[in-house]
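Okay, so here's the structure we're looking at.
Heads up, one of the protein chains got dropped from this complex, but the rest are sitting where they should.
Chain lettering (A and B) follows the sequence in which the chains are written, and residue indices restart at 1 in each chain.
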Amino acid sequence: MQTPAPFDYERATSLDGAIQALDRLGSDARVIAGGHSLLPMMKLRLAKPSHLVDINDLHELEYIREQDGQIRIGALTRHVDLQRSDLLARHFPLFRDAENVIADPPVRNRGTIGGSLCQADAAEDLSSVCSAVKAQVVIRGTGGERVVDMSDFHVGPYTTAVGAGEILTEVRLPLRPGGGSAHEKVERRAGDWAIAAASAALWMEGGTISNAGVALSSVGLTTIHLTRAEELLGGKPPSDDLFSQAAAIASEDSSPMPDGRGPVDYKRHLAGVLTGRALRRAAARAINQEA
Amino acid sequence: MNVSMTVNGEQVSHDVEPRQLLVHFIRETLGLKGTHWGCDTSNCGACVVLMDGRPVKSCTVLAAMCEGHEIRTVESLERNGRLDPIQEGFHEKHGLQCGFCTPGMLMTTRALLDENPDPSEEEIRTAISGAICRCTGYKNIVAAVRWAAEHEEVAR
Partner (left out) sequence: MSVVEERPIGFGRLKRKEDERFIRGKGNYLDDLELPGMVHGAVLRSPYAHAKILSIDTSRALAHPGVAAVVTAKDLETLGLAWMPTISYDTQAVLAGDKVRFQGQEVAFVIATDEYTANDALELIDVEYEPLPAIVNARKALDPDAPLIRDDKADQVDNTASPTWEAGDQAAADKAFAEADTVVSRDIIYPRCHPAPLETCGIIADFNPETGQLDIYNGNQAPHAHRTVYAHVAGLAEHMIRIKTGDIGGGFGNKVPIYPGYVCAIAGSIVAGVPVKWVENRSENLMSTGFARDYVMKAEMCAKDGRITGLRVDTIADHGAFDSTAQPTRFPAGFFHIVCGSYDLAAAHVKVKAVYTNKAPGGVAYRCSFRVTEAVYLVERMVDALAMEMDTDPIDLRMRSFIAPEQFPYETTTGWTYDSGNYAETMRVAMEMAGYEDLRREQAEKRARGELMGIGVSFFTEGVGAGPRKHMDILGLSMNDGADLRVHPSGKATVSISAQTQGQGHETTFAQIVAEELGIPPEDVEVRHGDTDKSPYGLGTYGSRSTPVSGGAVAVVSRKVRDKARLIAATMLETTPDDLAWEKGRWYVKGDPEKGAMIEEIAERAYSGDPMPEGMEGGLDGQTIYDPPNLTYPYGAYIAVVDIDPDTAEVKVRRFIAVDDCGVRINPMVVDGQIHGGLAEGIGIALMEVITFDEEGNCLNSSFMDYLIPTALETPDFELGETVTPCPHHPLGAKGVGESPNVGSPPAIVNAVIDALHESHGVDHLDMPCTPARVWAAMQGRPEPPQ
């Protein structure tokens, strides 16, 4: 079996301790939480960190709660807990949509939201989910805490705003009335990464869309924020035609690469189809919510 | 480094390399060969064990990360010479052929029944969707889990 190269391991007992360790060890050190992105890469020897800082004991980072008009999710929250959270499903049902199709149940028992976001794989579902609901993430380093919008979080392929010596600690989802959301994914087989996936969130006010969030997975080098589609949707009443226009934008604004999952034109096509579907379901949910 | 954990109800403590995978700790350090492995990429599920009651892929967990945790492997299912209903179910319904995926399947479905004593076919299929069986086509595994669900009370 493939095995990781040697490394040093340290188990953090406090968040500050973890941050200090990362700061001390430098860029060759990596945080390990669920380990389901990092360990397979280490086994394939595509990643060879010299140090791992294990944050699994930092239970203070494991929560989903409502606070200050936000849903706040600790970075160490496992996929399975996101999937099962009724609080989350009530306000942001797209999380459950996504979690039902992210990897498989044993993987979901270990993998964390923080790990998924920080891996910043363009094929990863939670990045587009968090983008669509206009989440903010809290990043903490030796210099203190900062809050970053999801729109600024992805810096490039596999790179995020989280710097050396920093840890993503929390995801914040602003609560606004009249919201509905949905996530749609097509995969080659259960448990596979998406061929394409679309996340959509709509907020309704008096029969019109007051705010919209749309993002795509797997159809570009990074998660794609469909700002053109969001602008189109804002201030208009929901309609099939409107969603079809937004879907067309999704196809245009995606920039997929051809690979074993499919050619470019198919992925563009899917980006449109799934955006349309996600918007229609999000609207239906928003209208239910509003009613 | 030293790592201590509970495995099948017993406290164990060993010196390990930080990079040792849990599956190797179980198989080689502890000599419990019932837990298998079948891939390098967390896809096949042959290595599933329970960590604090939840199925995890032991090829994608470091032994070091299990400090203070509770691990259960297939060897724990039979108690006092009495098979767990899930073991009986796999035998009764021909839920195994080559037997290689069986320990992972048994632990996955044991955990399912602990949480959901009366799972539907769809729930069973979803629960085992992280594990590959090359022999059975899953039909008899589903039947085995249903058998166990129906015989759980009687057996205990």
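Here is the rule we go by: contacts are C-beta pairs under 8 Å (C-beta built on N, C-alpha and C of every residue); 3 or more make two chains touch, one makes a residue touch a chain.
A quick note: this is a predicted structure, and the numbers were derived from the prediction, not measured.
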| item | value |
| --- | --- |
| Among B:Leu22, B:Ala111, B:Ile128 or B:Ala149, residue touching the chain not depicted | B:Ile128 |
| Chain not shown, touching residues in chain A | 1-3, 5-6, 45, 104, 186, 188-192, 195, 260-263, 265-266, 269-270, 273-274 |
| Absent-chain interface as seen on chain B, which is shown | 17, 19-20, 27, 32-41, 43-44, 46, 73-75, 77-78, 83, 87-88, 90-92, 94, 96-103, 106, 121, 124-126, 128-142 |
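To be clear about the criterion, only the chains that are shown with their structure count from here on.
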| item | value |
| --- | --- |
| Centroid spacing, where centroids are CA-atom means, of chain A and chain B in whole angstrom | 29 |
| Residues of chain B defined as touching chain A within the complex | 1, 17-19, 21, 23-24, 37, 40-43, 45, 48, 51, 54-57, 59-62, 64-65, 67, 108, 126-127, 129-131 |
| Residue ranges of chain A in contact with chain B within the complex | 1-9, 11, 32, 35-36, 39-40, 42-44, 52, 54, 56, 80, 103-107, 109-110, 190-191 |
